[in-house]
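For this view, one protein chain was removed and the others were kept in their places.
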């Protein structure tokens, strides 16, 4: 389901890819894949990234993370019968949160959506944000092949403070 | 959301009603509410029935039940903009399972679906079926206003044995 | 996405297979794939069967069909992270409708659901049922490798008359 890009031009930007199977249920009465389904495609790509990069040898389990922000730019409608590719990367890491971006394409590399998301490291027992684990910082940077830490004074998203 | 019918002709059959709000997301590219959404409407009506009848004073929590069988007859398409009413009743109670049926209508009492479901009383700790609690038998029968126990030799659904 | 089975023991029963990608969105608060999603998996398998068998060289387009009946026996919960296989066959063909069945498995061939569906050939312009096209009868029978016509006096499903 997930492979790293072999395309040198793209490898700089996105090193993780998830192929999405479009279902008929994904469509709505306007005849295209419904806007909310872009969030579900993104969610699967985000989880695959986190499992593949942080926990390659372990089964799915809840990570100490919550989704704080999701922004989708819709570029082109997706039709039933198409296959969708979601490329994912970590862009920046703050003290308690990190930003990911996703590039969604269909057909012959037609861009259908561009997505930004912010995840907050969250301690479910303490019911509050926690620092992004240092091991994650190192593993994300190693996977992405570039430094990722960010000035913590720059907010991750409107309304996100750390 | 849920009221008992005031219509004497209908009160014999269905004493529990749940009103469903149709969302645009419920539609598919054929322009109507998608068939899978009938299962979601039924699920909400089933849960409302179980909460209203068995646990009227308690918040939602998992009951010792699993859905074993669901059969839907599609009678008429549902359009966005309509409101759907799902009437629910318990039909029969076996040793470890019970059968419910649902009548779905839209618009001016137009029947859009008829649904049968079988629930199995399930002990999650023991990971197996358990007898339907006697208190449930009595409460269902009292709510429905008729005897509900059934000959346990008659299967609840194809493939269901008790 | 779709291949014919190479397993001789299974080839007798189901000659069409669709692999389904489980999404995190398919789960519900009980931790498994929600019951309504079984209908969506079935729908994709049904459409793939119809396209692959009846229209192998044409893009997706609406066929003169409506879903009249769907019955699901839930055998085992599906977990996020599993891949689901839906095997599909045409069982019987009546005058204006035909019956399909589906076998859903996950993991190491663990049966998770058994599904029966009835499709009615439908003339959208005339807004009524129409005879199943003779070409479809022949093509289904050729694909399935066995005769499929049925005694039209035997109903396809409760409440279906032809």
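Residue numbering begins at 1 within each chain, and the chains themselves are lettered A, B and C in the order written.
In this text, a contact is a pair of C-beta atoms (placed from the backbone, for glycine too) under 8 Å apart; a residue touches a chain by one contact, two chains touch by 3 or more.
Since the model is a prediction, treat every value here as computed from it, not as a measurement.
Trainee: List the shown chains that the missing chain touches in the full complex.
Mentor: A, B, C
Trainee: Among C:20, C:36, C:53 or C:67, which one is in touch with the chain left out?
Mentor: Considering the complete complex, C:36 is the one touching the chain left out.
Trainee: Of the residues in subunit B, which ones touch the absent chain?
Mentor: Touching the missing chain: residues 1, 20-21, 23-25, 40, 43-44, 47, 59-60, 79-81.
Trainee: Give me the subunit A residues in contact with the hidden chain, please.
Mentor: Per the touch rule, subunit A residues meeting the hidden chain are 30, 34-40, 43, 62, 66-75, 114, 157-160.
Trainee: Using the document's contact rule, name the residues of subunit C that touch the chain not shown here.
Mentor: 24-25, 27-29, 31-32, 34, 36, 80
The rule is short, and it goes like this: only the chains that are shown with their structure count from here on.
Trainee: Which chain, with its centre taken as the mean C-alpha position, is closest to the global C-alpha centre?
Mentor: C
Trainee: Could you work out which chain's C-alpha centre is the most distant one from the centre of subunit B?
Mentor: Of all chains, A has its centre farthest from that of subunit B.
Trainee: Roughly how big is the turn, in degrees to the nearest 5, that lines up subunit B with subunit C by CA atoms?
Mentor: Resulting rotation angle: about 180 degrees.
Trainee: Taking all residue numbers used at the subunit A/subunit C interface, answer same if over half belong to both copies and different if under half do.
Mentor: Shared-number fraction above one half, so same.
Trainee: Roughly how far is subunit B from subunit C, going centre to centre by Cα mean, in whole Å?
Mentor: Here the centre of subunit C sits 25 Å away from the centre of subunit B.
Trainee: Counting only Cα atoms for the centres, state how far subunit A is from subunit C in Å.
Mentor: So the centroids are 33 Å from each other.
Trainee: What are the residue numbers in subunit C that touch two or more other chains?
Mentor: As it turns out, subunit C has residues touching two or more other chains at 40, 43.
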